[in-house]
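With one protein chain withheld, the remaining protein chains of the complex are depicted in position.
Going by the order they are written in, the chains are A and B; count residues from 1 in each one.
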Amino acid sequence: MQYFAGVDIGSTMTKVVIMNDSVLASVIGPTGPEHRKLANRVMEEALKKAKLPFEDITYVVATGYGRINVPFADKQITEISCHARGVAYLLPEARTVIDIGGQDSKGIKLKDGRAVDFVMNDKCAAGTGRFLEVAAEELGVKLEDMGKLSLKAKNAVRISNTCTVFAAHEVITKLSEGAALPDIIAGLHEAIATRVHGMLRRLKIEREVAMTGGGAKNIGLVRALEAKLGFAVLVPPEPLLTGAIGAALLGRDMVKEAEAKGIKLEKAERRLQEATLFT
Amino acid sequence: MPEKAVVKGLAEADRYYQDYGLRARELKKQGQKVIGYLCAFVPAELITAVGMVPFRIKGDVNEPITKADTEMETIICPLVRSCFDMALKGNYEFLDGLVVPHACDSICRTYDIWKYSLNLPYAHFINMPHGTGGPSLDFYKEVLKTFRTSLSGFAGKEISDKALAEAIKLHNQNRAKVKELYELRKSSPPLISGEELTKVLIAAMSLPVAESIEMLGDVIAEVKGRGAPSAQKQARIMVIGAQVDDVAFIKLIEDSGAWVVADDLCPGAREFFSSVDVTADPIAGLAERYLRKIKCGRTYREMEGNYQEYLEDRFGHMRRMIDDFGVDGVVLYIYKYCDPYGFEVPQIKSYIEAKGTPVLYLEDEYSMSTIGRLRTRIQAFLEMLAK
Partner (left out) sequence: MTEEKKPEERKKRRTATEAAAKIGPMVKASIGGTVQAREEGKPIAYAFIVCGYDEIIRAMDIVPVWTENYAGVCGAKRDAQRFLERAEAENFSRSLCTYALCGLGFDAWREELGEMPPDAPWGGQARPDMMLGSGQILCDPRNKWYQAAQHYMPDVPIYDVGMPWPLYENDYDYREVQDYYVKYIVDELKGLVKFLEKHTGKKMDWERLSELVDLSDRTWNLIWEAYELRKAVPTPMGTGDAMNTMVPMVFMMGTQEAYDYYKDLYDELKRKIANKEGVIPDEKYRLIWGGGLPSWFALSDFNYFNSKGAVFPVETTYRMIEAIYNFDIDLSKITDPLEHIAWRWIKFWTYWHDKARKRHGSHPDVEQLIKYIEDYKIDGIVMHEAFSCRSWHPGLIWKLNLLKKVYRDIPSLVLESDIVDISSYNEADTRARIDAFIDTLEAVKG
């Protein structure tokens, strides 16, 4: 029996899955500044959940922003390829993927289950989870409540500033002018959806469209994007795990291909540094 | 008399790359005059013919732009701003003059800022037209004559047709050497890496043409002699863009698992692949090469035939290079605020993709502070090319 691990170190959350034909165990935790330590710890937790020793893991693929900080990974693959592979497994009808993370957003075009084109925004906070985070703080609302609140809007307020910092100011001004909170929050979601949709259009959007990443867990954002697209989007059961699942599956694909060709794959040492070493 | 460098070939190129302007400073001490120029559209042949050293000004991707902002708006092409920043920071104190062509808005519309700020003994703007028709060529010949007269005035001596023809011959030899070097990239794997080649070309732009020819000859011999590299790489990449004056970006691609084997760049194939025809009036040959032979986004090529034929005229050489050099994927690398290439992105991308080669379009800011973001995109592109 072969087991494959995917480690996705995002800017905000770290995700690990262990799977063979299906997911056996998964762990999600906040990233924080020390990727290396965290990767070890989260991997340990996942192994415990799966009841497997590390030596039994056939192949480990690391992805995400912090993928270079995973010393026990056999291979590093970009999150673009991993999200594509994850969506191909979870939602095979999807041809376009929208991934909205804490600090970046991406659009991926799929063909035959693989990424063939992509667009990314990782330099401007508007169009990412950060935009909502900053606004939520200004408004005194919990980030996880933003989505639900936005659905109560009667008339979404138009936010004209595309810069996160200025938009946060604009939001306070609108509030003081008497605009309703749900209307403002809906306006913020619309602003993100506009930016993301604008970026996505460079890919020539093809249905079905799937959403992954933290943004997909925000019902307000999902609805705002659907409004822009003009049709419903597909969301996997746990959108945060798509990248890690894709990473594990790409590992499996590589192992199978190597076996078929009789090639030996290079692997890293199956050793986890003790997470408790550094405190 | 100070000794010339004893280091040869790739090591010599590395030396001139790491300490850009080293040779120009030496020559200045020996009493030679150094004329700085922006952009390969300056006919350096005239500078060589008058007995001065042509020196191409470059920026520094690792140096944050600071001083330039006090005089030059930040909406200018970041490469031009970086060049100006380097000048203000004293990197080009050895310059006796500055020659600037009508390349693009970022260069043309900042000429006065350069001129008044640096206050060099000599400055001249070559008002190269945009069009390539008959009247444009005639106009350009007059513009070059004006430049020739002006440069002669500064030098205190005439530039004879004979001297100009000699200089053209040398610069053509230089170009031929570069083309010869590029041939060594065709093999699988290429005998010279993109990083090494870029270094050589950048070093060359700081040297007098005769010394550049010698250095290139040494590099070619060295590369031929040492055999193929052992590294295993997944893909052969061509980089298309306006100007790349540092190895960082090329190295990033090669460190990600690919070879950079071809380009349409400056310095690069675009600058070196076409030569000046030998003509009775050397000015005519120069005008023809710079205005018509070089296919750069700043030049407005007149449309002959239908639209498809027009695209072939403008971009066909890119397709031919993809075929000749066995290119798997193209990276279209354009700086923010670049007008000549910014407008061409959809057309170049669609032209190349229509012929079956994938294209990664990257908009960048010149400075290497963006390297992390670029790395992810390049890696993703290479992953997509594999299989």
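Quick note on the criterion: contacts are C-beta pairs under 8 Å (C-beta built on N, C-alpha and C of every residue); 3 or more make two chains touch, one makes a residue touch a chain.
Because the structure is a prediction, the values reported are computed rather than measured.
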| item | value |
| --- | --- |
| Contact partner of the left-out chain, one of B:T48, B:N91 or B:S136 | B:S136 |
| Residue in contact with the excluded chain [from B:S150, B:Q173, B:Q234 or B:T279] | B:S150 |
| Per the touch definition above, residue among B:T110, B:S256, B:T357 or B:Q379 touching the missing chain | B:T110 |
| Chain not shown, touching residues in chain B | 70-73, 75-76, 102, 104-106, 108-113, 116-117, 122-125, 127, 129-131, 133-136, 138-139, 142, 146, 149-150, 153-154, 297-298, 300, 302-303, 306-308, 310, 334, 336-340, 342-347, 349-350, 361, 363 |
| Touching residues on chain A - with respect to the absent chain | 158, 160-163, 166, 194, 198-199, 201-202 |
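What we mean here is this: only the chains that are shown with their structure count from here on.
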| item | value |
| --- | --- |
| Interchain centroid distance [CA atoms averaged], chain A/chain B, Å | 40 |
| Touching residues on chain B, where the partner in the complex is chain A | 358, 370, 373, 376-377, 379-380, 383-384, 387 |
| Footprint of chain B on chain A - complex, ascending | 77-81, 114-118, 120, 122-123 |
